[in-house]
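Every protein chain of the complex appears in place save one, which is left out.
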């Protein structure tokens, strides 16, 4: 069970509703996922987190699909079940195919393996990489 | 200091040299980085790890640059200094600009933040994501 | 399902009962949570872990509420579902309000973000911090 | 070596200088630590990160010292060398004594231990905690 | 729910069946666990992962039981619920008793504690360990 009761749109105050409205407009959806309903208990964190995500995940030097796949990669590394589920859905909506998901996972697995080999063997950074 | 002495090409046996040769040929470089020189103490792991990386990091549904950036994202999440240094170099060689690096980092930072907010608030996965 | 069957008070031996009794007396409760019932399979670890927690979490230079909130912060960072649930309950019992919980989470989220930015950018420690 | 060259105040553009000025004014110091000089390559992330930290770390339901100690606890859990060094300095400036630091560390160590015991034993969450 | 539909033996293609057959033959079982049924969506990763595990987990300088216990220790440290469940079962099949499991957990807990104490106190590596 969520630590705090989820706040639904109907019962939200104007500050929370404004963020909820912007989330739905930006994402072109008509529902709010539980993450935001939980954060709604702390309107300042709700607004800050949403504004940050909106700024970061939009198109820039990287396209939104690449960013969503990186989000999935980090969430899988941290093993955050909620974030894996929500951002895999987000990445698919942005165009990630099954084959692309499988390759993201393969890279994530390999990176997690060699991260520990490099640390466990205490490998020193090559001067060429500095 | 590395846990094991680094094995240089000149002193390596034929099994290790064959892998070293393939690394240099595949990467179009004339040197071997310390990671592989450390693994050379365990030729089976050296070969398996290299063959896996070669298979995973080549072009597929995702291009090599995207894969290198995902590798950097995982390594930054795990805070593996060696892997951050080596794969940032690899990603740059594959075409990552400073602006792209900055966006990878911004996504990595944000994902690490919301991963903990989702876990800390014990947010339940929406049925829409299942 | 727990890896080992939970050991209830009624079936516990005197060594385990002594620890269970001390937990209930110290915490002023009349029940034992599952964590201790699982550890009861290993009475030495049960006793050591309980004695350590009792020593650490009592009042000292920091008050018990601050300690419980730090426990929640670490558990959220590690994304340990059981520990988040049990120590959020513990922190609330010690006086943590909803507003305090929200601020703990905000700090935890931010720290997890900047930890990766600092690592990913390979920022060197300032001489002033050494 | 930092992934990107550090940007000093003297060479920074007006957007970066404005943030640097606010950091020094808010913290009542006359220098900028390396973290911000690295982020200065990405003014949007620099501004967003600083504004977030300023909002989160100020007094609220929790006092700034408690927040700095939670920051240290998360950084130690993640083993981020830079953040441990900088936020231990920050916590000391906010009033953390050696005894308080030692207690923070004791709680961090214990929480990291029991997080794994709870996970490894696959302990189910008690209904009382839901 | 698994991100991808699980692929059962009956519907699998020859490439996947060949790996499934080898898993059952090597492990002397007549069923395939969900992990492999999920990976079956990516036959290259399925084959590579299985071949790597088969190579690594067989007898060598360490016996298979020790290796399975190390696998459990890593999975508990990472708090991967699936891997804790499957490799605890694997370790038990290889001969791990309840007492041995309890000692693995005790070491895992202690190592996770002292890892953070060493990092949090920023302890420098003794010259004797280099």
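Read from first to last, the chains carry the letters A, B, C, D and E; within each, the first residue is number 1.
Methods note: a residue touches a chain if its C-beta (ideal position, glycine included) is under 8 Å from a C-beta of that chain, and two chains touch if they have at least 3 such contacts.
None of the values given here were measured: they were computed from a predicted structure.
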Of the candidates B:17, B:41 or B:93, the residue in contact with the absent chain is B:41
Among the options A:13, A:95 or A:120, the absent chain makes contact with A:120
Interface residues of chain E toward the undisplayed chain are 1-4, 31, 33-35, 38-39, 45, 49, 52-53, 56-57, 60-62, 66-67, 69-71, 73-75, 77-78, 80-83, 85-89, 97, 99-100, 102-104, 106-108, 110-126, 128-130
Residues of chain C touching the missing chain are 1, 44, 48, 52, 55, 130
Missing-chain contacts on chain A, rising order, are 72, 76-77, 79, 81, 84-85, 88, 104-105, 108-110, 112-117, 119-122
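Please note the rule applied: only the chains that are shown with their structure count from here on.
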Check: interface with higher C-beta contact count, A-D vs D-E, is D-E
Between chain B and chain E, the Cα-mean centres are separated in Å by 21
Contacts with two or more other chains occur in chain E at residues 44, 79, 84, 105, 109
